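The structure follows.
What you see is the complex with one protein chain gone and the rest in place.
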Amino acid sequence: MNGIDSADMGPWLSPDDLEFVRRKAPLVYVDIVPIRTDAKGNLVAVGMMLNGTDSGIMRAFPSGRVLYHERLRDALVRHIEKDLGPMALPQMPARTVPFTVGEYFPTPGEGWHDPRHHAVSLAFIIPMQGECNPGSDSLEFTWFTPGEARTATLQAELSEAHASLLRQALAALGHC
Amino acid sequence: MNGIDSADMGPWLSPDDLEFVRRKAPLVYVDIVPIRTDAKGNLVAVGMMLNGTDSGIMRAFPSGRVLYHERLRDALVRHIEKDLGPMALPQMPARTVPFTVGEYFPTPGEGWHDPRHHAVSLAFIIPMQGECNPGSDSLEFTWFTPGEARTATLQAELSEAHASLLRQALAALGHC
Amino acid sequence: MNGIDSADMGPWLSPDDLEFVRRKAPLVYVDIVPIRTDAKGNLVAVGMMLNGTDSGIMRAFPSGRVLYHERLRDALVRHIEKDLGPMALPQMPARTVPFTVGEYFPTPGEGWHDPRHHAVSLAFIIPMQGECNPGSDSLEFTWFTPGEARTATLQAELSEAHASLLRQALAALGHC
Partner (left out) sequence: MNGIDSADMGPWLSPDDLEFVRRKAPLVYVDIVPIRTDAKGNLVAVGMMLNGTDSGIMRAFPSGRVLYHERLRDALVRHIEKDLGPMALPQMPARTVPFTVGEYFPTPGEGWHDPRHHAVSLAFIIPMQGECNPGSDSLEFTWFTPGEARTATLQAELSEAHASLLRQALAALGHC
C-alpha cells in the first residue's frame, strides 16, 4: 500500500507515533480480571495468562490500550477476544464504572510501575461464561481457586501491579 | 401439625410475628431492576411487572424481604425466581454491593414510602439472559426500551419509590 | 420502671423485644472504618477502638444497629458520636452506598460470625477530621499507619469479621 501514513491507520498508531504519545500524555488502559462464578454469583475461580516476556515467564491479566475513537466497551471486548479467544463469552458489565483505577508510572516507586509509559487503567472484574483459550501472545490460560489466588507463591508470578490488582479484586469479592 | 410454633417455621415468620417485627426494627430488603443487555453490555431494555394491588393496577420491580439466616445472594435468587420465573437466568453480580440503597419509611414525606414498614433495601441492576414470566402475583411482565422507561407516563405507573429507583438505575447506566 | 412499655421507647427496643426480633429477622447494621487522610485524600491512618468484651480485650471498629425509623445517615452519625466522641468531625459520605456489605450469621462457618444475631451491615470508610476519643464502652482509640494495619499481629486483635473488614478497606483504598 503506497502512500500509507498514520492517518490511514485509523485508531492504530505507527510505532513512532505511539512512542511519541507515550512520552507526552498518559494512556487510557483497561485491565480485566477474568473470573468464573456459580449460578448465585459466588466466586469459583480467577483466570490468568502465562506469558513469555523480556523478564522471563510471567502470569498476567488481560490488559491493553483504549484506541483513539474506541469506546471502553469495545476496548474491553477486543482485549478479551485477543487474550482469551472468541469463545470466552464475557458477562459484560452494564455499567462502565471500574472497581478500581490503576495508575502505572514509568518511574519505579510510585504507584504501579510500567517502564513503557504512564497509563491510567480502568479495572473490571468480568465473569466468563465460555471457554477461555490463550491468544497468540500467551503460553497458557489457567483458572485458579480463590484459595490458590491468595497465595504469595502464585502472586509472585505476577508483576507487582497485577499482584496488587489481584488482591484488590479478591478483596472486592469478599475473599480476603 | 400440632405443636407448631414459629421456631418450626424456619426463616419464615407467622403473620403475627412479622407484624411485631415490622413495628420494632427496619427490615432488610432487596430491590431488583431486571435489564436486557447486548453482547457488549449496552442497555437494551428494562423489565417491570404489572401487579394488581389494593391501590389499583401498578407496575413494580421484583422486591422483597431477606429472611432470617438467608444470604443476600439467596434472597436475590429467590425473589427473581418468584417474580420472573425459573427461566430468567439472571447474571448474578459477583459483588453484593448495591448500586443504591433505598430507605422506605412508613411515614409519608421522608425518603421512600411504604405504609407497611421501615425497610432498608439494597438495590441491584441484574441482566436477565433467559425468559422472564410473571409469577403468580403478577398480571404480566414487560420489557421497555430505555426511551420508554424515561417517560413520565410509564413512571407514573410505578410507586414513587420504584419510579425513583428506575430513574436512578437509568442514570447509573448512563441513560439520562 | 412503672408504666413504661416498648411503645414508649420510640425506636429503642426493650431487651426482651430485641431478643425476639433477633431470632426472627436480620438486623440492619452499619460498620464504620474511621480513617485519617491528607489534603489530597491519601490514606494516613486507620483507627480502631480497644474494647473489653466477654472474650477478652479486642480491637473493633465502630458498629451498631440502625433503629426503627432511623435514617442510615443518622445511624452513622449516632454510632460515630457514641464510639468516637462529639469532636470526631466525620466527613459524612454524600452517597449512602456502602463500599462493602457484611453478612453476620449466628452460626459459625458462614460469612462473618456474630453469635447474637443475623445482621446485614453496610460498611463505610469515613475520614475523621477532628479528635476521636473513646466512648464509655472503650478503653482507648488508636490510629495505625497503613503498614501497621496490614500486619497479621494487629489483625489478630480484631474479630475475624472486623479483620476481614479492615483488609477489604485497605484493598479498596489501594493499600494491598
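Letters A, B and C name the chains as they come in the text, with residue numbers starting at 1 for each one.
The rule we apply is simple: a residue touches a chain if its C-beta (ideal position, glycine included) is under 8 Å from a C-beta of that chain, and two chains touch if they have at least 3 such contacts.
In this text the structure is predicted, and so the values were computed from the model without any measurement.
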Option from A:H118, A:H162 or A:H175 whose C-beta touches the chain left out: A:H118
Hidden-chain contact residue, picked from the options B:N51, B:N133 or B:Q168: B:Q168
Selected from A:T37, A:S63 or A:T100 as touching the chain missing from the view: A:T100
Residues of subunit B in contact with the chain not shown: 100, 164, 167-168, 170-172, 174, 176
Missing-chain contacts mapped onto subunit A: 6, 13, 17, 20-21, 23-28, 65-72, 96-101, 103, 105-107, 110-111, 118, 120, 122
Residues belonging to subunit C that touch the chain removed from view: 35, 37, 39-43, 73-74, 77, 91-96, 99, 125, 127, 172-174
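Operating definition for what follows: only the chains that are shown with their structure count from here on.
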Fitted rotation between subunit A and its twin subunit C in degrees, CA, nearest 5: 180
Type of subunit A:subunit B copy interface by residue overlap (half), same or different: same
Centre distance in Å when subunit A and subunit B are each reduced to the mean of their C-alpha atoms: 34
Where subunit B touches two or more other chains at once, by residue number: 96, 99
